[in-house]
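This is the structure, below, for whatever I ask next.
Removed: one protein chain of the complex. Kept in place: all other protein chains.
When the chains are written out, they are named A and B in that same order, and each has its own residue count from 1.
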Amino acid sequence: MSRVHVTLSVNGEPREMLCEAHQSLLDALRDELGMTGTKEGCATGDCGACSVLADGRLVCSCLMLGVEAEGMDITTIEGIAQGSELHVVQRKFLEAAALQCGICTPGFIVAAKALLDQNPNPDETTIRYWLAGNLCRCTGYDKIVRAVQDAAQELAYEA
Amino acid sequence: MAEAHDYKAIGTRPVRPDGVDKVTGRANFGADLNLPNMLHGKMLRSPHAHARIKRVDVSRALAMDGVYAACSGGDFPTNERTTDLAKNCMARDKALYHGHAVAAVAARTPYIAERALDLIEVEYEPLAPVLDVDAAMADGAVLVDENLRTNGDASKPPSNVAAIVKFERGDVEQGFAEADVVVEVDCRVPTAHQGYIEPHACTATINEEGEATVWCCTQGHFDVRSLTANVLGKSVGEIKVIPSEIGGGFGGKTIIYLEPIAVKLSEMSGRPVKMVMTREEVFRATGPTSATHCRAKVGAKRDGKITAASAWLAYEAGAFAGAPVGPGCMSILAPYDLEHFSIEGHDVLVNKPKVAAYRAPGAPQAMHAMESAIDDLARELGMDPIDLRLKNSADEGTQAPYGPVFPAIGFRKCLEATKAHPNYTKPKAEGTGRGVAAGFWFNIGMQSSAEARLSEDGTVTVVEGNPDIGGSRASMCLMAAETLGVPYETVRTHVGDTESTGFCNVTGGSRTTFATGLAVVQACEDIIAQCKQRAAATWDVDVEQVDWADGQAIPKPGVNVDANPLSLRDIAKNAGRTGGPILGRASVNAQGAGASFSVNFADVKVDRETGKIDVLSFTGIQDAGTAIHPAYVEGQMQGGAVQGLGWALNEEYIYDENGVMENAGFLDYRVPVASDMPMIDTQIIEVPNPSHPYGVRGVGETPIVAPLAATSNAARDALGFRIADLPLSPPRVLEAIDNQADA
Partner (left out) sequence: MAKVVFPDHLLQQTGGTQETTVEATNFRGVLRALEQLWPGIEETLQKTAVAIDGQIYQDAWLEPVRPDSDIYFMQRIEGG
């Protein structure tokens, strides 16, 4: 099978990968680049476990082809912390016990960061609708929503 | 036992020890392992809900470039000891549901494996499927298993009813005759899936000596070991199981599907084999819970005293016996103190996937029926539903409907807390409805092992064998820190594989914090005993003269030693000089898991144009025993509540007339999303369990039990009439509103 050579940036680092033409970005990240932090829950765009940022836009990496990422800037869960410094959303998820099993967590954190990047002061309804593409079966969302609220509050305080 | 407020570690909310790896993507889940030279396995599944398998031929698939192994039922030992689970992992002579595994291949890539499946030839003789309990129990029904007889009674003709269970007390006829008011509810609850976000996944490798290693996401790797050994006809000692992190289970990952197949394919190919299910496979072939048909009847005096109750339950087991109808029967009346009752349950085979445990297995459906009836009774009597329950509530000393007498339980406290709760005392908003229901789960103990290893700098590593599905490492660390009298941060908990820790039963049944917690506490007490000996030897006194307090050995009052206290750290540092490393161990078969009761209530609003029900607020009140890490206790309550709300409002398997599930994906099997739900308010009632050193009861199951009836009762309140069946999805609600308008 012929494979396609893809050049992209992942978490700020230039990377190259060989993708099969039909391979999703999710599979390419996980299987070709060995970056398994991004999870698969459905592969049909319904659960958000595979959320990444593509040129800053929140996407389901299972719905994008690896070859479509050519020349793009991809941010995955592995790139959310800065060096040894957790992102405020990550910290608040830990403090608020916003994860139980943790399989949905990478997707939620990427999605929540994307929200706060463009709207640092969302209300509860906005948070709930923004995160409606991410399924969590463990928490009932209460502590996730509160963690995002806490993160927003801390960002507002710092600003 | 110390009072709750004396605890230093227990009851605090520290960050979990595995947390950072889980928020940064480092944690490895089931599908995250890749081995050199690894192949990818895929399963061929039956396109029929019921069919005889005449022939399976994998030769064309095997001949395909990149395919290294293929297997089917004939490659697994089949004899009279072959278990249902083995036949569920790979069909033998019959495919019993749409999606039943009939063959598998391993290939260089998942894509090649997928295409190779098309080359496997299977000759089926399709049979008529039987698709629900009513059809399965009817005279002349098609038989799912021609050899099955009710309760194993060889004198009876074959039947789809695997078992009938009964619980009776007093004279139920007389009890109903004494009643002033009698109400009855007849309702169906559909099949729901646990809906864990992580699909089943495993990687297996086996060497030439037949020693297999399996990595997988499971709620119990010791069970994976024994079940896999059973399916393959191997000894337990030949299999090592290493649990990955687990992305949710809720009971659905207490059994096996892929593991023996992956081992077999590895044996055939000589290479490691990874198998990962798709979401569609998860829906079609893994453990949903039983769809049920239940009737509940209850009668009472004008003053609210219940004189009799009866229930008839029929649970779909799927293709093999084993619906959780027993626990359904045992829980349905557990909250009440009754003189006369009768309960009869049926375990019924149908051509659908074999049911697996789902959070408080069997209780939500049964209690949905009875708690709906109790609600109707309160209406008939003009009583507050909490007052009605208080009048009849079980308490310490009540004989449970399933036999034993309750020790201290927290049901009355939950009811009283509800009455006082601001969400309950506050009047409901115009046009909304409020519903109340009770919940119950037994909780279980069973076997657990733990080690506590004292490192040379005084830090402690706890090793136990229960996969951490929701923060249990943190709870173990808290209990260890409390017992040893050291800071939480100095204890780490590690989940060991089948070779590096002693046997533990599954993470399930709300047993981990209780039973494995007990083992951890005892292992830490073992460390303390040894530390006291080391201190005694150091001070040259008798061990009886040494106390342990605040993480250090101290001489007992009055003992005349000229010595400073020895901290855990001091003792650890000198362990080599005083006898060698210090290792605490414990193994238990924990008894006395305390029952956990709850009361839930919901405020809902019904959109009469669309039939959509919005949950405006939801409150869960539950007796958790002592809450070790309250944030994770609340999390269990909130998560279970939302699963229950999903089941009540939307979730259901929709089948066509051929037994094919029509909504096998998250788009159409709609679990609640963040924008569907309000905040879930919780109140933890702490009635300590006398059988646990810190009073733990276990919390994980009970939260899913009451939301079904609470939602149904709230909808009843809002609509002015009851819709007995679930889910209360917009089409059903709209239809009911229209019918009501016509009537």
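Simple rule for what comes next: a contact is a pair of C-beta atoms (placed from the backbone, for glycine too) under 8 Å apart; a residue touches a chain by one contact, two chains touch by 3 or more.
Model, not experiment: these values are computed from the prediction.
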Q.
Based on the whole assembly, the unshown chain contacts which displayed chains?
A. B
Q. Per the definition of touch given earlier, which of B:29, B:320, B:424 or B:442 contacts the omitted chain?
A. B:442
(Q) Using the document's definition of touch, tell me which of B:41, B:361, B:458 or B:707 contacts the absent chain. (A) B:361
Q. Which of these touches the unseen chain: B:170, B:270, B:592 or B:730?
A. B:592
Q: Based on the whole complex, identify which of B:327, B:410 or B:693 touches the chain you can't see.
A: B:327
Q. Where the complex has a chain not shown, which of B:307, B:448 or B:510 is the residue touching it?
A. B:510
Q: Could you list which residues of subunit B touch the chain missing from the display?
A: 151, 153, 163-168, 194, 249-252, 254, 324, 326-327, 329-330, 357-361, 402-407, 441-446, 506, 508-511, 589, 591-593, 691, 700-701
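Following the convention adopted for this analysis, only the chains that are shown with their structure count from here on.
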Q) Just how far, in Å, is the C-alpha centre of subunit B from the one of subunit A? A) 29
Q. Which positions of subunit A touch subunit B when the two form their complex?
A. 1, 20, 22, 30-31, 34-44, 46-47, 49, 76-78, 80-81, 86, 90, 93-97, 99-106, 109, 124-125, 127-129, 131-146
Q) In the complex formed with subunit A, which residues of subunit B make contact? A) 13, 15-16, 18-20, 22-29, 31-32, 34, 109, 111, 194-199, 245-250, 276, 278-279, 469-471, 629, 631-632, 634-636, 638-643, 665-667, 671-677, 679-680
